[in-house]
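Every protein chain of the complex appears in place save one, which is left out.
Chain IDs A, B, C, D and E follow the sequence of writing; residue 1 opens each chain.
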Amino acid sequence: MTEQTSLPGAAARIPIAELESGQAVAGAYACSEKTTATDRNGKAYLRLKLRDASGEVAAIHFDPSDEALGISTGDVVVVGGTYSVHPQYGAQVQVRRLRPAEPDEYDAGDLVPVSPVGTAELAERLHALIDSVDEPHLRTLLERAFDGSREPGATLAVAPAAVRNHHAYRHGLLEHSLIVAETAAGVASRFDSVDRDIVVAGGLLHDIGKTQAYTSGGMAPQMTDVGRLHGEIVMGHDMVRDLIDEVPDFPAEVALRLRHVIVAHHGMREKGSPVVPQTREAVIVHYCDDMTARIAAIDDAQKSTPAGENWSGRIFMIDAPAYFGPRDDSADE
Amino acid sequence: MTEQTSLPGAAARIPIAELESGQAVAGAYACSEKTTATDRNGKAYLRLKLRDASGEVAAIHFDPSDEALGISTGDVVVVGGTYSVHPQYGAQVQVRRLRPAEPDEYDAGDLVPVSPVGTAELAERLHALIDSVDEPHLRTLLERAFDGSREPGATLAVAPAAVRNHHAYRHGLLEHSLIVAETAAGVASRFDSVDRDIVVAGGLLHDIGKTQAYTSGGMAPQMTDVGRLHGEIVMGHDMVRDLIDEVPDFPAEVALRLRHVIVAHHGMREKGSPVVPQTREAVIVHYCDDMTARIAAIDDAQKSTPAGENWSGRIFMIDAPAYFGPRDDSADE
Amino acid sequence: MTEQTSLPGAAARIPIAELESGQAVAGAYACSEKTTATDRNGKAYLRLKLRDASGEVAAIHFDPSDEALGISTGDVVVVGGTYSVHPQYGAQVQVRRLRPAEPDEYDAGDLVPVSPVGTAELAERLHALIDSVDEPHLRTLLERAFDGSREPGATLAVAPAAVRNHHAYRHGLLEHSLIVAETAAGVASRFDSVDRDIVVAGGLLHDIGKTQAYTSGGMAPQMTDVGRLHGEIVMGHDMVRDLIDEVPDFPAEVALRLRHVIVAHHGMREKGSPVVPQTREAVIVHYCDDMTARIAAIDDAQKSTPAGENWSGRIFMIDAPAYFGPRDDSADE
Amino acid sequence: MTEQTSLPGAAARIPIAELESGQAVAGAYACSEKTTATDRNGKAYLRLKLRDASGEVAAIHFDPSDEALGISTGDVVVVGGTYSVHPQYGAQVQVRRLRPAEPDEYDAGDLVPVSPVGTAELAERLHALIDSVDEPHLRTLLERAFDGSREPGATLAVAPAAVRNHHAYRHGLLEHSLIVAETAAGVASRFDSVDRDIVVAGGLLHDIGKTQAYTSGGMAPQMTDVGRLHGEIVMGHDMVRDLIDEVPDFPAEVALRLRHVIVAHHGMREKGSPVVPQTREAVIVHYCDDMTARIAAIDDAQKSTPAGENWSGRIFMIDAPAYFGPRDDSADE
Amino acid sequence: MTEQTSLPGAAARIPIAELESGQAVAGAYACSEKTTATDRNGKAYLRLKLRDASGEVAAIHFDPSDEALGISTGDVVVVGGTYSVHPQYGAQVQVRRLRPAEPDEYDAGDLVPVSPVGTAELAERLHALIDSVDEPHLRTLLERAFDGSREPGATLAVAPAAVRNHHAYRHGLLEHSLIVAETAAGVASRFDSVDRDIVVAGGLLHDIGKTQAYTSGGMAPQMTDVGRLHGEIVMGHDMVRDLIDEVPDFPAEVALRLRHVIVAHHGMREKGSPVVPQTREAVIVHYCDDMTARIAAIDDAQKSTPAGENWSGRIFMIDAPAYFGPRDDSADE
Partner (left out) sequence: MTEQTSLPGAAARIPIAELESGQAVAGAYACSEKTTATDRNGKAYLRLKLRDASGEVAAIHFDPSDEALGISTGDVVVVGGTYSVHPQYGAQVQVRRLRPAEPDEYDAGDLVPVSPVGTAELAERLHALIDSVDEPHLRTLLERAFDGSREPGATLAVAPAAVRNHHAYRHGLLEHSLIVAETAAGVASRFDSVDRDIVVAGGLLHDIGKTQAYTSGGMAPQMTDVGRLHGEIVMGHDMVRDLIDEVPDFPAEVALRLRHVIVAHHGMREKGSPVVPQTREAVIVHYCDDMTARIAAIDDAQKSTPAGENWSGRIFMIDAPAYFGPRDDSADE
């Protein structure tokens, strides 16, 4: 068992997407699912899913150590084993050794998918938006909200937008919030009657509740207890109040309108918003959120649709498959 | 115009329910509806509804003074005029003089319907419930919430439970909260697995958001801006947090569960709860809220159903008329 | 009866919004509603609604001539009578003489509300959009579709977008189509994966079926028989095919995608689209249609909300009243 | 084959929950599912589920005798074989011999799960409730309905409340009916306007239709033909009429109200009640039925949730998982 | 008051549809609506609707006698007064004298609309259908059900099919049941797998519950207490059981299937059927019921649509107006 301590570090690891049948597996991976089962002799073994930035693979681990038995979904683990592809049951890693990874044994950036947009570009677009806000209290509030040296900014900068569906990768929440705010600002600029500042702030903050409604420390985000029991919309309303309380003399009318955008952004009660959008600003943020999430979901689906196929599989968010057609496909290459 | 200042005070007023056709009207009434219209000569006149604890009546006021034109729905006004019943258009007060009432010209208790249960009994039942709570932080929180010398206790003590439907009278919110908490506590006591303290606290506080979602100063409660834009459920969640912050070392787990009861008490998203009840305590408070509100709505409907009728008119809350039958009627008398 | 022929022409007419109680009414108005009733002596009389660009008013006409009895909703009529405001029943024109107007007796622009945006600006924006389309067949198709010297362009240029709700005025359909196409093009430009040409063409043509689904000759648009029996979506699909057939070698793939945008633009079956949006372009046009229509409906509601009111009445399209707040109001003035 | 007749009796049987991998299985079990399949040689074999009071296990039986082939779901069978746990496919009994059990070979109490509440306590609570009914005809009706020496009382005493979801065990229907009636009586006692007798009788009888809508003789209840084709609500209405016909001079008004409680107890048409609750008594029984069934479903879910887990899996009846939290768990141990 | 007893009998009455403004009204009419109001002097007066086979008219009666005050909706009354048409408020009878009619003072056939199909033809078609049933028990059951010398046959022969919507006239239920049964029998004959006897019996009896769910004695059918509280579907199920009990050796399988047709004939839970159609026979009766009711509703609407109109008003049953078109209209004349 001393052999286990000599497990190779993350340096030697092969990305999951590049594993070939028969190849040895060695290095740090995120454990995205863990089930403990019992074999015919009553001995516990583990069924796992391992994930890194390139993909996910099933794994099985017989004769686990107590240390291995104690890991949780979301932990990073150092694994030794073999990858193989069974014609009937698909790809699987036979794990021989497994233990929790030390913080210095992996680079989180290798283990979770990241936004295809670079962090520098994201930061630049974020600051351009914040700087475009005229109302000074609102601009201050946004600067604090996205201050990466503290919460919620630290989490806002790295969280995924969703566990699945769209932008389900590191920085995804920031990327999604930016595209919503940018699109909404574009719409706002066409209507004199719309308060562009509220639209930009609402677009950037609409999903802020997700930073507490989902776990962010581990590698596989899960809903938190409070996320399930209070709901991400109510938590966003709560968090924006904390931010408002930090800004001296924040105007009550702006607070009233901004928090309405948060509370109403799902558009209807059936989708979890206790009130419907009742201001132009809330209408715009709601529609731009829904619209851009659907486009992103179609973009994602196209990536996992084999070349030459005109249609994706069914996409949950549009309740249908998406059509790409021959032209789109050629445009991609 | 000096004549107007000699209007008789509230002492002389006749309750609306006792007015007879042709009788003079003089005294303070609550203005529960106000519309400004224009006559054929372009002169403004007022269509009003006047209310007191005994009922409501339509009114019309030609040649209003500027003071009269400036009143708002919810104000108490001193009125002089005549009551008559038109065979085609029903009962109406022809108002000749009207001005805002001074605070010492009326007794609020005369102007809004009050709970049929006396305030002493309400207070006694409230304290019995609070005293029955074992968890000390929760008991402290309830004592502060219902402290009548400050908010929200001052408003909780007098607000109606609803603008219409059920308990739509002074002290109605307290009466409703008590019957929900008492009924829920009764149910809780039959299940070992239920945390009775959370049930009692959740029952007493489930509608606390209404104290800010509705105006309470005036005589005719209206939804406030924040009530419409954020929703009473979200506001209740917000207010309970303030109360929790006041109690040192309030246990996080109790806070998590208590606020879940508030957020989930409408039972489903379509009815305005962003999350469904996911604890036994939230299930019980939700059902006891719905059940007792429906019984109260039927009780109310019976009061306005003429003797001898077996059926009420259609009741919004049960989506049907209620059946009383011959036996119920005799039981009532 | 010869007196009737000496009715003053349109020149002398007073806009409805400027009529004062007791004033004589003389000139051409659109008849937007007509009901024939019978008086106590069995004699027919007419209840009408008269409309011009400034507003609408109820009218009653006793002792109508046969010519008057024969008019239809949507006709322009020359009217003589008196305007008065009854305190109980509101404003009404007592019509003494009424006959169909000759085409040279009125200017349609006086009788129906027009877009607040000038026709020159509308034309300029339209051409800018069409010129921005790269795909040559699609650009040709749009040029023909909006050729004002023939159908459907002639009707597209002047039709209202809806009988009520939003853009319910002359040129309203064009104004609505432009704002949808412009907004959608703005969104499209943020996504590399979106075909901007299809988005612009789909945005401009999405409501083309309305030109045949509603009457356009008269002053008060009504659904046509085919509009009711086949539906505006199906008719739009049909009309776009006619336009495609006019353009030689129109690419089948572009035709497939463009007609999908038309068919799917209501977003779901329950709203009348037999298929849901399955391309990014259809998603964008659908959301920009819904979003801008809601903003326009709130803008319209604000116009008819008295100064000083924070809230509009309930708006059908957002299923709620809209909140303007103190700040918006000051911004308006 | 003679060996088969020497199968050990029920005495030797090991409860399913206590079987260990490799252990011999011998004795009587209920067959809760039976499918006949064909092997590669065209020979029939059986896939089964075997159940007793402690649990359920899959089984497979090759080379079945004709007698074995002829058994039905719900029969009790005497089985000989071996229990094993496959790491991939889970636990299974390899059956070598199987035949229908004789009535004296098993004790039904060993084969189906029973109410955790003892029959003596159930009987005592039932009689206390019946004795508390003042209206003599109603009390007589209840005595007859629950007379265990005849139908429907004999079945009412032993039937499960449901095939799954809650109280899905022997005596479950009685236990469920008692808790509904007791809870409802508790609520009724808080409202002067409620007829407690109807509430108690309605609570006890609301599910009486299930005694004919489900099979009760066998070990695995199934819906009967009439249960599927007429519905348990309509059958309950029918059965209560039979009981009413047995009681001389049963008051028509009481019959009208009691049967309404039965017909309306699902609360709305979508859930199978052709009319909604229109009396206070029907409102109370409906809500107490729904509320206590949900609490029971959460209690059941907690039993099958591993210690240390804060959440159950998704519970059908509450359309969500249930939260137990750290405190509940400690309370259980 | 003796003058009142000299009221002219039914012989002199003028049908409502033929009354002219200013004409005296004298004779027996059905009272289809009655409201008691109070005038400015506190004196009671009556607002009424009077109906006969030709139509309905509003009426007002000041200074009513005690006898007049005591009438109920559905009573036949002998009326003296004057008919007039007010330009603003429409047609109305000013009643001067009113008393309940004696049975020999009117012919029910004059007072309620009757089926346009003659009773002889209805009887002939009914017997042809019954005679076509092969299964002897079912044929006997139908003979008893429609035996006009007893219930439910006596009521089945004269009841309307509905208070409004379709076949809302005397004999309407029989006419509706016949067309459903005939149409359904026609469909059944095209499918070998369908039991035509069940279809015919189910078609004839599907609405039998209406004979007890609606009052039938008076002139204006109303839902009965039991109709509201148990529902017409459940009552039909109950009544068919009574009929089955009368036929010796009625086959259980036929009873099971026939009652299923009754219970399921509304097609889905949302429309009041606790179970959906699960046999071919129930499917056919459900669809033929819905289909022929819609055709009848369109036929009715065409009768009340002025000649020359292509469209009816909105028809509740088809959730739309119906289109007749120019051709249909010419076909009618």
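Keep this in mind: contacts are C-beta pairs under 8 Å (C-beta built on N, C-alpha and C of every residue); 3 or more make two chains touch, one makes a residue touch a chain.
Computed from a predicted structure; not experimentally measured.
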Chain not shown, its touching partners among those shown: A, C, D, E
Residue touching the undisplayed chain, where the options are E:V85, E:V187, E:I208 or E:L243: E:V187
Hidden partner chain, touching residue among E:R47, E:R96, E:R144 or E:R294: E:R294
Residues from subunit A at the interface with the omitted partner, ascending: 20-22, 84-87, 310-311, 321, 323, 325
Absent chain, residues of subunit D that touch it: 37-42, 45, 62, 225, 228-229
On subunit C, residues whose C-beta touches the chain left out of the figure: 225-226, 228-231, 233-234, 237-238, 241, 256-257, 259-260, 263-264, 269-275, 278-279
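The rule is simple: only the chains that are shown with their structure count from here on.
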If a chain touches subunit C and subunit D alike, it appears here: A, B, E
Shared chain contacts [subunit D and subunit E, defined touch]: B
Homomeric contact subunit A-subunit D: same or different residue positions, threshold half: different
Chain centre separation in whole Å, for subunit D relative to subunit B (CA means): 44
Euclidean distance of C-alpha centroids - subunit A vs subunit E, Å: 62
Where subunit A touches two or more other chains at once, by residue number: 225, 228-229, 256-257, 260, 275, 278-279
Touching chain combinations (by label order): A-B, A-C, A-D, B-C, B-D, B-E, C-E, D-E
